[in-house]
Every structure is written in structure tokens, then in C-alpha cells.
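Notes to accompany the following structure.
For this view, one protein chain was removed and the others were kept in their places.
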Amino acid sequence: MSEIKSIGIPTPEEIKQAQIDFAPRCTSAGRVNDKETQGMVEHILNFARKHSLFVVAYGTGCGAIEIPATMTSRYDAERFGIRGAATPRQADVMLITGYLSTKTLKRVIRVYEQMQDPKYVIAFGSCAINGGMYFDSYNTINALDRYLPVDVYISGCMPRPESVIKGFVKLQELIKNGNAGNGEAYRSDLDWYRKNQQKVIKNWDFPDNYNW
Amino acid sequence: MSKLKKENKVLDKLKSVFNLSGEVKRKQRIAVKSDSKHVSSILLFLKNQQGFIHLNHISCVDWIEENEFELVYIVWNPKTKLTVLVHTRIARENPVMENIDTIWDQANTYEREFREMFGIEFPGLVAPKEFILEDWDDIPPMRKDFNSQAYALENFATRPGREDAQDVREVIQKRSGEELPDFAKKYSRD
Partner (left out) sequence: MIREKETTLYIGPQHPGITGNMMIKLKVAGDTVVKAETHVGYLHRAFEKLIENRNWLQSFTLLCRFCVPEPDPMELTFARAVEELEGRKVPERAKYIRTIVSELARIQSFLLWYGGQSGSSGLYTVGQWSVGDRNYILDLFEDLTGARIYHMYMWPGGVRRDLPKGWIDKAYRTMDYLEGRLETYNQLLFDNAIFQKRAQGVGIIPKDKAIEWGVVGAPLRGTGIKHDVRIDEPYEAYDKIDFVVPTFEGGDVWARAMVRREEIKQSIHIVRQALDHLPGGSYYNRIPNPMKWTVPAGEAWVKTESVRGEVGFYVASDGSNKPRRVHLKGAAYTHGVSVLEKILPGENIADVSFILNSLGVCPPEIER
């Protein structure tokens, strides 16, 4: 049990064995102590996470029009385990559907910070990547990753449901390999992000510490 | 001119009551120009006497060369299906315009927008200060002298390669060190 080679669905025997193996390494509160075991647990958790992506219901821009198409009968994103969640607390993925106006950016940061780890961000459309056709607009930001960590960018204006699903599959791949989820990076680089955010958001009335 | 009988009748009626200039632009379109002081009484007359009870639109144009804002009130008559465009011009410095949200409630929304986007004051307008923008600290953005691109470059981080709206042909020319072919030159900006 030193390392898990393939990520298949574990058989009941394997789960039982894993429980026996991990039992001495866990504290009474269910926490894992040593690094090696932590890695294994993360591996198993990542397998579960990648098949259950709850998307926070926040249509921040015009890309939101392809979300209903992606979620409904023809494209049926739920077969990938993707479905909507009403509140940020219960969601894993945040979709930035297109450009962000400065007014929305403030709310998006708030929503992102309320989401619980592990959390992922998918940004839609050329306008989230480099401003797109709104490059000279006084009210839309041009490069999203200066303000929020982004896992996957989907190009296009607007991205078709197929490319939305492709983006999600890419995210699942990243999650499986343990490369996704920037909540920790956001926390450690908070000063840099805050500096960028405060440059755009003039009236900064957020709590100083990001501890929620 | 017999085809535009209805239109001319409304225009003649307006001309007989108010001191204004105007013309019938086409079928169902009447445009009049008036002093800003008389706009509210013209609109009231149109609404109460002529049956133009629907406020379609209010628009504002910045004519910076003439140092004036032009306000256009568009009203519509559901019975005769005619549209009247009432134009008026106000000075660009300290612009003040009469508030007409007592005539039509929805004018309030337009006036809030113009107060924010053009800096036009409407005395007696009761509405929250902010409508579309939030914490705006520059000159009103829809004015012609506001440079949107300069503001965006100054305030928002840009991705390398997108610092300005480069003309692709010029960039290719610089990279390759070649002269722009003649056929491409004529499509170049400016």
C-alpha cells in the first residue's frame, strides 16, 4: 500500500484493507498524520472529487447562455458528475462565464472566498483570457488570473457546449493528478491578489483577513 | 404629401401651440426641435391632448464640437401609431435639464442613467446616486472627452501582447521587417 498505481474504482476488499491499513495512522478525530498516508488519502479523495463537481449558480457574463444547453438533454453534463449548486458553500467549481465588470468582480471575489476547499475556477471565453472584444472598455477587467486563480481557460466567444465539457474533462484530469484547486495558492499569495483587486475595486469594504 | 396627412396634422398642431421648428421625417416619424425650457410642456401637451401616452425612449448625444448635449424624447401614440421625436440642446458645462418623471415614471430610470453617464443634473430627481457604475471617480464615462482605452490601460492589468489594439498587419510588418504591400496599406487603420 505504499502507492496507488492506477485510479480505478476500489473493490470492497481494497477499501476494507485500506481501512485496516490506515487505522493506526489516523488520530481519533479522523485526521491523518504522516505525509505518505496523506498522499494516498488525497488520491482517493481526488478520485471522488473529480466525479462530483458542483457548479455554483452564478452567471457572471454572457457565456451563461450555453450553460443551460450544456446541462440539459442533448449535452447532459450530469453524466460527468457536473451539476448546479445554489450556494457557494456547497459548490466546488466556479464558472466565470465571460467578461467581468468591476462591479461583478467584487461579488465574484466574495463568492470565491466563501467557497470551501478544494475549489476550482473555470474561466470562459476570450474576454476572460485577455479582454477579448472588450479590451478597451472602462468597466471590464482584461486578465482574470491577476485577480483570482484560474484552473482551466476555455477559449472562444462563445464556447460551445462541447468545449465547455472539454474544459470540465480537463479539470477532472487535473484533479485526478492533484494539480487542480488553487485555494491554497490563493491564500499564500493573498497579498499579491489583494493588491491587484484593490487597484480595481475602489471602495474596499471587505474583511481584512481572509479567514472565512 | 397626402400620404403623410396624419403626421402633418400633428406637426401643425404642435407648431400652432409652441414656438418650435420641426419636420415630418418619414411615415410615422415626426421630429421637432425646441428650447429646453419648453420640453416638459410639449411632452405634457402630447401626452394629455394628442394621445402620445407611451414614452418610448430618451436618448442623449454628446456634440462636443458644438459644446452641447442633445436630448431626444421619443413618444408614441398607440392609436395613430405615430412617433414624435422631441429634440433639445443644453449646454455642456453644468448641464441641467428639467425632470419629467412626474409625467412618466419610467423617465426616472433614464434620468438616473444620464446623471451617471453624462453628468446631467435633473433637479428634483429622487433616486439612488449609483445606477450602473460603482464607486466611479473619473469624469462621466459616456462623455466624448473620456478616453475609455486609456482608462482601461491605466487601471486593468493586460496580458502581454494585448497592451493596445495593435494593427495586426503593422505587427507582422515589424516582425518580418518587410514593407507593407500596397493592397494591405489601404485597409490599414486611419
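First chain written, first letter: the chains are A and B, and each begins at residue 1.
By our rule, contacts are C-beta pairs under 8 Å (C-beta built on N, C-alpha and C of every residue); 3 or more make two chains touch, one makes a residue touch a chain.
If you're wondering where the values come from, they're calculated on a predicted model, not measured in any experiment.
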{"item": "Which of A:G84, A:P118 or A:G183 contacts the chain that the document leaves out", "value": "A:G84"}
{"item": "Residue in contact with the excluded chain [from A:K103, A:K170 or A:R187]", "value": "A:K103"}
{"item": "Contacting the left-out chain in the complete assembly, out of A:Y58, A:Y147 or A:Y193", "value": "A:Y58"}
{"item": "Contact footprint on chain B, counting only the chain that is left out", "value": "26, 28-29, 31, 53-57, 59-62, 70, 72, 74, 78, 81, 83, 85, 104-106, 108-109, 128, 130-134, 141-142, 144, 146, 148-149, 186-187, 189"}
{"item": "Missing-chain contacts mapped onto chain A", "value": "56-62, 64-66, 68-69, 71-74, 84, 86, 88, 99, 101, 103-104, 107, 111, 133-134, 136-140, 157-158, 160"}
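Throughout what follows, only the chains that are shown with their structure count from here on.
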{"item": "Centre-to-centre distance between chain B and chain A (centres being mean Cα positions), rounded to whole Å", "value": "42"}
{"item": "Touch list for chain B against partner chain A, complex", "value": "133-135, 137-138, 141, 146, 148-149, 151-152, 155-159, 161-162, 165"}
{"item": "Residue ranges of chain A in contact with chain B within the complex", "value": "102-103, 106, 129-131, 135-143, 146, 196, 199-203"}
